[in-house]
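Sharing a structure, written as structure tokens. Questions coming.
Excluded from the complex is one protein chain; the other protein chains are retained at their positions.
Chain naming follows the written order as A and B, and within any one chain the residues start at number 1.
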Amino acid sequence: MFADYSTSELMSIFAMQGFAGLILFSVFVLMALGLAIIFGQMGVINMAHGEFMILGAYVTYLTSNVFSEYMPSMFGSYFFIAMILAFIAAGALGMFVEWALIRHLYKRPLDTLLATWGLSLILQQIYRSVFGAREVGVTLPDWLMGSFQLSEIVEVPINGIFVMTLAIGISLAVAALMYKSRWGIQVRSVVQNRPMAGAVGINTSKVDRLTFGLGCGIAGVAGSAFTMIGSTGPTSGQLYIVDTFLVVVFGGAASLLGTIASAFTISQAQSTMEFFLSGSMAKVLTLLFVVVILMLRPQGLFSLKVRR
Amino acid sequence: MSYAGFKTLFPKSDLIGFAVLAFILVVVLPLGVDIFRLNLIGKYLTYAFVAVGLVLCWGSGGILSLGQGVFFGVGGYAMAMFLKLEASSPENTAIQSTPGIPDFMDWNQITELPWFWQPFHSLTFTVLAIIIVPSIFAYIIGVAMFKRRVGGVYFAIITQAVAAIMTILVIGQQGYTGGVNGITDLRTLHGWDIRTDEAKYVFYFLCVFLLFVCLAVAQFVRKSKLGRLLVAMREMEDRVRFSGYDVSNFKIFVFCLGSAFAAIGGAMFTLQVGFMSPTLVGIVPSIEMVIFCAVGGRLSILGAVYGALVVNWAKTTLSESFPELWLFAMGALFIAVVMAFPNGLAGLYSKYCEPFIKKKYNSIRANRKGDVVAKGATHEQQ
Partner (left out) sequence: MSSSNTDFVLAVEGLTVSFDGFKAVNDLSFYVDKNEIRVIVGPNGAGKTTVLDLICGRTKSTEGSIKFRNRELTKMKEHQIVRAGVGRKFQTPSIYGDLSVFENLEISFPRGRSVFGALVFKRDAEVLNRVDEVADMIFLKDLLHTRADLLSHGQKQWLEIGMLLIQDPELLMLDEPVAGMSVAERRKTAELLRRITKDRSVIVIEHDMQFVAEIADKVTVLHQGKILAEGTAEDVKKDEKVIEVYLGH
């Protein structure tokens, strides 16, 4: 498939598709980060994670509407407000779901998977009833439009750079939270030994709820980023859930660095192949590639040999 | 089989359960509903094949596959390919630019039948392929995963990804697969029209018969030592391993068996409904198949049949009249069955109905015995 292009053209194509994949990468990272926190730290599979993302996307959509309606002068800055609101909305819903559903199922991971799938169906139908079945899109503020022209065919979209900076910033913040803060120590101690953590005075159920809320909140932010690459519909989230899980599992569930590296690999592979093949074949090959790698190395890319 | 062997395979309570189900499916439903409804029920029953397989994999063995739709699809597509080839005879397709190949290939500028379609001219090959291809496929996945001790949630996610790959591939390669519309317009089987009422009756009874074959196989597996090993593995896998068993082989076996069941269901689906499409095999239908099993009771093979019937019936009824409500109901069903009734209908039955029936049965028996004793007494007096 490379035969028709010269080497320099190929380099440019790779570079361009690479930059184009940045937004996909950012969405993957944010989605996967939330999921990795929930799955890696709590062992819970949240099949409704995509719907939490879409909640963030809808919140962004609503915020942009409110700004363009009532505060058109401040439209340029709506995106920051939208992100914060998306985080709060998705996080709050996440905490409610943890309280109502997840906490009863901690010892049954496969059942959690089914219950959260049920939740995702309900959320989809709610979105459909509230926002309609049609997909909605948001208008980007001017300063996010356009791109830097690097060379004749290589363009770097500004929103891509912006979202990627955002994703990396959030990843760093999460890493700091997990490994440096007191709360992070509590989360990790609950993961390692729940009864013991409880015995030394950590409120384990509160830690669980906040962890779950945090993961869902980050998914909400991913939803904000998502509005830049696609339009938002009730079932848009479902399309991302499999990819995101593969990102998490591929990266080795407990490793934040691994999550980021695998999000990068997968999004870039897909984006690059999309240029040469049809979109669906690119997707098939990416998924196949990940599945085969996982069969060869089930523990994921980054994991330690531990004493059992 | 000896009488004693039969007794261990079908203890009394199970035997009654099988008989009741057979009575409902063979006598009550065919007499009670018209052929349109019976055909629908036949369609629901094709999902029961999948659900029975899932009872073995998930309920007994603790292996949750979210990709059973793939195997259902392989079976269904194999059958559909055979029927499509028969429907695409050169006479039937004379108006095409290339007569003698399926219409969707012609639309996609394909001028020659692809090599993997060729063997599906033979019904024997098709029938064998329906069982063997999914089994081989499941075997490959099973070896790759279970030999490396991948299980639980990871296995579920990977099988889901396989379901995603299958759907995207089928939709993307429409020249070879019929794309998103699937393979439609199927007409005859060896010249016999499959769209008549007569054919629908025949297929319904064939479906019921095959379902009972699968149920019997499942019952045999569960009652064998292998069945107990599956339970043991679910609970304490290391102990089984350190009792000298190669645990992965048992998982592979049961996964292959479950996928073969699913494929038979898929083939019966194509025969009864008359088409096969990617919307029936992807992520969403695959996980719905799990809910049929969960609603019926993940530990009960008979429960799985009722689960498939009840959920699908509810789906048809609700989504006809209140389409918005259906997703809410389905979502609620997932949550409820996990939170409140983890053992599904079968669990409710054994908790509430069985004690009641036993009590009744015992009191009737006691009465009868009383009668017999009383009669005996009068007899002696004479």
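One rule holds in what follows: a residue touches a chain if its C-beta (ideal position, glycine included) is under 8 Å from a C-beta of that chain, and two chains touch if they have at least 3 such contacts.
What you see is a predicted model; the values in this text were computed from it and never measured.
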| query | Which of B:Phe72, B:Phe250 or B:Phe292 touches the chain that is not shown? | reply | B:Phe250
| remark: Where B:Leu9, B:Leu40, B:Leu123 or B:Ala232 are the choices, the one touching the absent chain is B:Ala232
| said: One chain is left out of this view; which of B:Phe6, B:Phe23, B:Phe242 or B:Tyr352 touches it in the full complex? | reply: B:Phe242
| field | Hidden partner interface residues of chain B, rising order | value | 220-221, 224-226, 228-229, 231-232, 235-236, 238-247, 249-250, 253
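What we mean here is this: only the chains that are shown with their structure count from here on.
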| remark: Within their complex, chain A touches chain B through residues 39, 43, 45, 101, 104-105, 108-115, 117-122, 124-125, 128-129, 238, 242, 245-246, 249, 278, 280-281, 283-284, 287-288, 290-291, 294-295, 298
| field | Residues of chain B defined as touching chain A within the complex | value | 58, 64, 144-145, 148-150, 152-154, 156-158, 160-162, 164-165, 168-169, 171-172, 283-284, 287, 290-291, 294, 324, 327-328, 330-335, 337-339, 342
